[in-house]
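Take a look at chain A:
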Amino acid sequence: MPKLIIDDIPVEVAEGTTVLEAAQSVDIPIPHFCWHPALGKAGACRVCAVKMLEGPVKGIQMSCMLPVQEGMVVSTTDPEAVAMRRAVIEWLMINHPHDCPVCDEGGECQLQDFTIAGGHGIRRYSGKKRTHVNQYLGPYIEHEMNRCIQCYRCVRFYQEYAGGTDFGVMGSAGRVYFGRFQEGQLESPFSGNLVDICPTGVFTDKTARFRARYWDYDMAPSVCPHCSLGCNTTPVARYRELLKTVARRNEAVNDWFICDRGRFSNSVVNDPLRPRRAVVDSRETGVAEALEALQLRIRDIEEQYGPGSIAVVGSSRMAQEAAELLPQLAHRIGAGALCFSTTRKEQVETLALLELLSAGRSASQQDVRNSDCIVIYGCDPLNEAPMMAMAARQAWRAGAKVYLIGQGISLPCEVTECTALEDVPLAEAERPIIICNVSVRVELLDKLQESHSHLKIAGLFPAANSFGAAQVMRETGAISLEEALADGEIKGIIAIEADIPAALLDGIPFVAALDWLAAAAVQAAQIVIPTTAWVEMDGSYINYEGRAQQFSKVMNPGVPIKGLDPNGHPPHSHRTVAPGGEALPAWQLLATLIKLLDDDSRGLS
Partner candidate 1 sequence: MMYDTIDIALLLAKIALVFFVILTLAAYLVFAERKVLAWIQDRKGPNRVGPFGLLQPLADLIKLLTKEDFRPIGADKWLFYLAPAMAAIPAIMIFAVIPFGAPLTLFGHTVLLQVSDLNVGLLLFMALSSIAVYGVALGGWASNSKYALLGSIRGLAQLISYELSMGLSLVPVVMLARSFRLSDIVNAQSGCWFIVYQPLAFVIFLISIAAECKRIPFELPEAEGELVAGFHTEYSGMRFGLFFVGEYINIIVLGGLAATFFLGGWHGPFLPPVVWFSAKVLAFAFLFIWMRGTLPRLRYDQLMHFGWKILTPLALVNIVVTGWWLVLRG
Partner candidate 2 sequence: MKILSDIAALLTGMWITWKHMFRRPVTIQYPEEKRQPYPRYRARIVLTRDPDGGERCVACQLCSAACPVDCISMQPTEDTDGRRSAEWFRINFARCIFCGLCAEACPTLAIQMTPDFEICTRDIMDLVYEKEDLLIDGCGKSSHYNFYRHAGIGVTQPRGNGAEELPPVDVRGLLP
């Protein structure tokens, strides 16, 4: 391991590390645009200049391009290096428009930060600026090419990292252009990452265009709920409106990026049709009253139809905290059934996959990226869990072989098609991984695992907390709703964030729904209590590999100010709860309900 000295601090780093990374490891920041930890070096921007005082190379060097060597003495503060960086910043700004106030990147812009840090304030160059014509890149991404500083990050990400083919670099010299050959929507399902990766405002999130500034954001670390991978995100909200979602780095999970589904599915949270107020028999009321009404109605149903006539139905999209409370609720009311799934098939498959993965063999996204042999077995990662396909591509880029068993499935990497697992040379691989989903034939994999002790499995579940819900299912012997309803004994359904098909609700005399989506149960229910979406609460999901991940409250629940009568804002009468802000996390409602039932039974006995 080479030793070197950076700004008088001795550093020892692994062979092959660049000087820039070595400096970052001891918290010395060196400005950079083209270099990115996930994309590596390009040497395009020249802004990471440092001065080498001693050692094998001397003088001004680009720290992102230079691997560390024994005996280097580096100064980031040498006047020559500072002057160089200042000059680079100044010439990067030669063509940059004068439009920060109307740029959505302003406030979270690397170019702004380094320009100011570099001390460049007043334009000295009197020539004209080169301009470009922008392209329409679809409904999600806004293009403003005049702002480009030619760092090549976008194209390196889009083509090399994500395997997209419809976006690239055109033109030459000072006129290079980053875009599509023809206008049109970007095809890659990872295109949204251009917004994060571009150090300036060429690509901005069109869905959050002109909505807010960085310093006004409500932000908190969160987890993507849109598939079972549990990619880490930072949702951004303002004025009770979820504006956008950006990727949050987690090396073990999604690393730097997220997919477009995770990034652009924010409108569900702001949906005007979301249940916002508690409803009892088509009458709006407070949450506390609705809970009391629910408790009384539970007692009525039991008196009328006998014990065991109520089913408590959860789902695999509810937070783990709520899933854990469901058995307790079922126990308190002596429910006839506790369900987490709709069909029996779904139930059996999920439990089987859970059993397979519980042996401690499940593969994280990082394992997939580091694998040397990947088998895509009967699933479609690009549709079911896009970042898994991205992980497989990274493994492929590093030299892994990717085998595909299944028809009509496309992947962002080269694959070898096989017909059966036997055709895959698993034994030769050091870190083989099979990617499958719940429809897999578990016995096969079970057997395979016995013979290949180093085999890991990435099993894609259908929803964000399927793994956690399945665990509760397994421990409590929950059955599927289909089975529960089969004998006609169930007369009441309490649906907690459950997606029950409307057909199953037909003929059930009493339905109560606790949900934040306008699901079928909410339409059919006599009692509706609003719950909070994941961004409006603290909670956790257990992802496909059994990794429990917490998410924090980003924003307060409530109708977005954008949707309210503009004359009514600001409200000239003061209130403690925002309009439509009575929703509570499902786990909190369940805990309250359980307590109500407990108090009641104690009072009765």
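How these were chosen: all candidates are chains of the complex that A comes from, given by their letters.
Just so we're on the same page, a residue touches a chain if its C-beta (ideal position, glycine included) is under 8 Å from a C-beta of that chain, and two chains touch if they have at least 3 such contacts; residues count from 1.
This is a predicted model, so every value here is computed, not measured.
Chain A shares a touch in this complex with candidate 2, selected from 1 or 2. Those residues of chain A lying in contact with candidate 2 across their complex are 97-102, 106, 128-134, 144, 146, 170-173, 175, 177, 179, 209-213, 215-216, 239, 561-562, 566, 569-570, 572.
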